[in-house]
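Note that one protein chain is taken out, while the other chains of the complex remain in position.
Here is chain A:
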Amino acid sequence: MGLLSLMLAVPMVAAIACLFVTDRNARLIAFAATLIDFALGIVLWTRFDIGGAQWQFTERADLFGRFQWALGIDGMALMLIMLTVFLMPLCILASWDAITRRVGLYMAMFLVMETIMIGVFCAQDLILFYIFFEAGLIPMYFIIGIWGGANRIYAAFKFFLYTLLGSVLMLIAMIAMIREAGTTDIPTLLAYNFPPEMQTWLWLAFFASLAVKMPMWPVHTWLPDAHVQAPTAGSMILAGVLLKMGAYGFLRFMMPMFPDASAQLMWIVFVLSMIAVVYTSLVALVQNDMKKLIAYSSVAHMAIVTAGLFAFNQQGIEGALIIMLSHGVVSAALFFCVGVIYDRLHTREIGRYGGLAVNMPAYALFFMLFTMASVGLPGTSGFVGEFLSLAGIYEASSWVALVCGTGVILGAAYMLYLYRRVVFGELTKDDVKAMPDITAREWAIFVPLAAVALWMGVYPESFLAPMRGDVTTVVARLAPAKPAGDAHLAAGKSKAAEAHGEVAHGEAHQAGGVQ
């Protein structure tokens, strides 16, 4: 059995085991299984050959008909798998005391989810991918529907309705692709040139599905409700990994498989992204519910991801990938920040808190760190992603960069406003006064998240290096269709240019921007 299959099997087996044991043992089994998967992930990362073959750890077995068990990863998939296996044990820890009903089932759901998410990122067969991609809905639906808040049924239905509607279109598009290309093998499909007019339809069908998963404006309204109703760990994994599947789909399928349509229709992505950044940031500013606020901020961050991807250049795409990883860590951490105080006071209403810096200084420190990472302070992971993707976007269009850049200002406004209302101020309310600082278990969750957020900010090379080659491949695939940026740099008639002998130097660099 290959390493990837093993990583899929471990949580699956553990999930089944969880159903038949006591609550306490279910927790232990789940924690152990996710830790084992994390260890396997580290093995995967260390054995991944950077600069080697595009697809590594490939496995292939014919099942029936055209259907294959085909796995394999490239650098992008590796990083997203790492994100998944890193967050999973933390999610299990986060649910340790908070979940008391049907613990075995709950843990099983999380473990199934882990299998499915890893499956999404390593599937090499289109049908297999689709199955994983859509199956992810089911455990999430149950996690929200069974262990969610008061309005959980509404949220679960909304979540299901939205995401299912889009996926039907994607399934039809996939069937059309298989008929056209005669294969379900993803690497082969990546090199297949679909006729341009067909690309447009396929692109639109994929877009309908992936835009919902991202989520992009205006199909984002399921996300705040889902987050608000989901239990803490559910929110962590939803924001941390599930939201990345949409962007992964963009990058894995839509852009390299339909390059002409992508170039033609990029304006749709840009316009929706620009609206999303401004719109959802402003909405985040007026929220009274902590989870809703962070959910809206996620939509704004994901909008910069989509815009960055469609900048069609190295910086834009690498930046988008780093935002995906960074947001995975930071938003999971922020939802956990909410969870920590929710567990103590059982309300998400911002106005009920205030002055936590007095009695929870360690909590205040971590919350500040993740707030800063979320607003993209240099030195944290958020900055590297935002900076690179905006740099890439600027090369494509200064308008899009400016509008998406306002997210930098508004992001600071809503996050600091949230922080001020929760952590700063006078400590007056008695029940808030009684809240103890974070426990050892909570430390154990915060510390790894903080370490990764800083690591990614100070030395992002560890994360960029495995993905570099894959991004270059995508950029090269898009290059023929790529439109010129809006800068149109033109050399002047200045005498200084000749005098300084810098002409060659300057022009060599212009090439990137001018086309």
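Before moving on, here are some points about what is shown:
Basically, a contact is a pair of C-beta atoms (placed from the backbone, for glycine too) under 8 Å apart; a residue touches a chain by one contact, two chains touch by 3 or more; residues count from 1.
Convention: contacts and distances are computed from a predicted model.
According to UniProt, the chain absent from the figure is "NADH-ubiquinone oxidoreductase chain 5", selected among "NADH-ubiquinone oxidoreductase chain 5", "Phosphate import ATP-binding protein PstB 2", "Glutamate ABC transporter permease" or "Ring-1,2-phenylacetyl-CoA epoxidase subunit PaaB". Within the full complex, the residue among A:71, A:219 or A:255 touching the omitted chain is A:219.
Among A:86, A:394 or A:446, only A:394 touches the chain that is left out of the view.
Touching the chain that is not shown, out of A:61, A:161, A:175 or A:434: A:161 (per the contact rule at the top). Between the chain not shown and the residues A:11, A:72, A:139 or A:319, the one that touches is A:319. Among A:357, A:432 or A:445, the one in contact with the hidden chain is A:357. On the side of chain A, the interface with the absent chain consists of residues 157-158, 161-162, 218-219, 221-222, 224, 279, 282-287, 313-315, 318-319, 355, 357-358, 372, 377-379, 383-384, 387-388, 390-391, 394-395, 398-399, 401-402, 405-406, 408-410, 412-413, 416-417, 420, 423-427, 458-461, 464, 485-494, 496-497, 499-500, 502-503, 505-506, 508-510, 512-513, using the contact rule stated above.
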